[in-house]
Every structure is written in C-alpha cells, then in structure tokens.
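Here the complex is missing one protein chain, while the rest keep their positions.
Think of it as A and B in the order they're written, each chain with its own count starting at 1.
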Amino acid sequence: MKNIIKPTLILLLICVISSAILSVLYSNTKPIIEQNQKENIENARKAVLPDAVKDKFVAVDVNNVEEGEERFIRDSIMFYKGYNEDGKLVGFTFQTAGQGYSSSAEVKTMVGIDLNMKIEKITIIQQQETPGLGANCVNPEFTRRFTEKDPAGIKVDKDGGNIESITGATITTRAVTNSIRDKFVELQDDFKKQMQGGGK
Amino acid sequence: MKPVAEFTKGILKENPVFVMALGLCPALAVSTSVENAIGMGAAATFVVLCSNLIISLIKNFIPDKIRIPCYILVIATFVTVVDMTMNAYLPPLHKSLGIFIPLIVVNCLILCRAEAFASKNGVGLSILDALGMGLGFTLALISIATFREILGSGTFLNMRILPQSYKPMIMAILPPGAFFTIGLLMGLINLLKKKD
Partner (left out) sequence: MELSNLFFIIISAIFINNFVLVRFLGLCPYIGVSKKLDSALGMGMAVIFVMTMASVFTWLINHFFLSPDTGIFGYDLTFLRTIAFILSIAVLVQFVEMVIRKSAPELYKALGIYLPLITTNCAVLGVSILNITENYNFIEAIVNGISSGLGFTLVLLLMAGIRERLERAQVPKALQGMPIAFIVAGCMALAFLGFSGLKF
C-alpha cells in the first residue's frame, strides 16, 4: 500500500505547485494578450482609414438598422464608422474573409471605404498562404492595387477584371478580391443609409 | 576541464539536431527564417535550462517509478510559461511559431537531457549541459534557417542581401527545402568528421 501512496502524493504535489504557478502567470498575462489582440484590430482599422481617429470608431450593429432581416443575425456587428478629429464621418471599415490556397486558415482582410464608396486601403490581418507566393499578399505592393477602386466592380485580371494578381498565386488574389466585393455588395445599402442619417 | 567539456559537447560533438537527430520537428518546421529559428532556439533553451535545473534539484525526492511523469510535468509547466509569456510580449513571434511552442513538451531533446543527464548529475553541471545543448540546438536551427532564408527569400534576418533581380528559390522555404537542407548539412558534417 505504502508503495502506491507515496508516489501518488509526490505527483499530486508537483501538479498542485505547477498549476499554482501557471494560474498566477495566466491571470497576469491574459489582460495583456487580450489588449494586444484588440490593439491589432484597432491598428488595422486605423491603417485602412488614415483620416479617421483611432479611438473614434463606432461599431454599427446592423440588426438595429434593418430589424428582423435574417442575413444580419449571424454576425451582429457588421462594420465600423470612422470619424475624424472634428467628429465628421470619413468612411467605413469592415472585415471579410475568403478561402485561399491554404486549407487550414482563411485569408482575412480589413477594408476601408471612403465616402465616395471607393476603397481607401486594405490590409491583410490573417493568412497562412504559401510562403513566397500567396503569402506575398501582405505586401503593400499588392494591397496598394485595391486603392481607389470601386469595390463592387473589382475582379481578378485572370477573370477579366482590374486587379493584377500576385505571380503564381491567382487563388489567393481571388480569395481577397471576391471576399471584399461580396461583403461590400452586402453592406453598401447600409453604408448609404448611415451617410444620409448624418452619421449619428 | 570537465565542466567546459559538458558545455561544449552539445555545440558540435553531440549536436542534438545534426548528430543525435533529436528535436527534428521544430528544427525543420520553424527554420523558414532566421528570426523564427532564434525564437524557437531561445524558447527551447529556456525550457531545457529550467527543467534541468529543477530536475537536478528534486531528483532525490522522486521515486524511480514515477520519474518520467514527473519530468514531463516539470517540462510542460515551463513550456506553458514560455507559451503565455511569448503570447503576451512577442505576439508576432508567437503567431509564426504557432503549434510548435506547446510541442516543445514532446521535443525529445528536453526529455532526453532530463533523463540522461540532469537525473544523474548535480545542479552546476546540469545547467552547463542545458546551456550547451540549447546553444547547439539554436545554432543548428540558425544554420538551417540561414540557407533556407537566403535561398528562399533572398534575405537574412529580414534584411535583403541578394539583389532585387535575384528570383527567390521558393522551394527552399517550402517543406521539401527543409528536408533537402538538413540532409545536405548532415552529409557535410559527416564529410568534415571523416577528415579529422
């Protein structure tokens, strides 16, 4: 009997000590980790809408705009409104995602739209595409190609459109382009409604 | 003389990756850039150092029968410490190393040092052994990553060293490149050893 009790107690003791250490560390690092993630998204939002002020973005819960419409229920906050120093509406930002070449993660993009309904800037916030090919989508040389384009009309050049695709990575380009276009088409009425409403 | 030898053996003579073939998974998976290699090397060195230290301290209290579970527990604790600390203070590196941080637990290098060295030697020697092994592991990672990053992206530590006109050999940073690089490097080491 004694042969069982002693090892069990020692193992238990080590378990308790290590869990205690980890829980203390966890409670200390968790707020920092969450803060980092929040800041990353906020920085991305600011990056795609440079005229807006970072802490003056307002989330728009589309459920309140179009009450009862089924298409919004799955994701209640659909886009953000950006304001400048004087509290004037300068544009909108939204997140979108499309299936790229990698099967393990989608390509997530943050998109900024100005008041003329043109793309201000985009930035890739998550991707696991092939290094050297699709992964080049994070480079400004690629994201710049979207600036000033009409988001409802963008298409990859291989599909007869106006977005030059990344060499050797048409699928990634298509994932980014199509996800932006589809989400914009879905949201554009709400953008217009927000502009007419004076951006309250 | 002996302490010095315990430190230096890990760097070349018993290099964990090239000679003992331990810790191969992270060595191949995260060696796409020198930056990742240094990050992974530092993380693994920290874990092997702490676990060697603790295990050499508590080795006399642990009954022989349950020593492996105890070692694994100690190692897993430090791995989680690294995981959380890196996630909080170095989020980009944490993201690019991904699943290979929790997998340091099963890096055979660390358990092997705990079982083969720390459980039989004193604190001082165990620390030296851990430092040497950690350094050897890091150097191996860096040497693989150097080849892969220069060939595959034309850069070293994110600084461009090959001219813009160089068309990167993308295969080097894809999985096959990792296997070819480590195979050829091991062959090179064999060749150098024969000459001695």
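As a working rule, a contact is a pair of C-beta atoms (placed from the backbone, for glycine too) under 8 Å apart; a residue touches a chain by one contact, two chains touch by 3 or more.
A quick note: this is a predicted structure, and the numbers were derived from the prediction, not measured.
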Chain not shown, its touching partners among those shown: A, B
Give the residue, chosen from B:E6, B:D83, B:D129 or B:E149, that touches the chain omitted from the document. B:D83
Option touching the unshown chain, where B:A42, B:I58, B:L90 or B:L103 are the choices: B:L103
Touch residues of chain B, complete complex, unshown partner: 21-22, 24-26, 28-29, 68-69, 72-73, 76-77, 79-80, 83-84, 99, 102-103, 105-108, 111, 171, 174-180, 182-184, 186-188, 190-191, 194
Absent-chain interface as seen on chain A, which is shown: 18-19, 22-23, 25-26, 101-104, 130, 171
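Keep in mind that, in the parts below, only the chains that are shown with their structure count from here on.
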Calculate how many whole Å lie between the centre of chain A and the centre of chain B, each centre taken as the average of the chain's C-alpha atoms. 34
Interface with chain A, chain B side, in the complex: residues 32, 61-63, 65-66, 69-70, 73-74, 76-77, 80-81, 84-85, 87-89, 91, 152-153, 168, 170, 173-174
Give the list of chain A residues in touch with chain B in this complex. 6-7, 10-11, 14-15, 18, 21-22, 25-26, 29, 32-33, 36-37, 40, 130-133
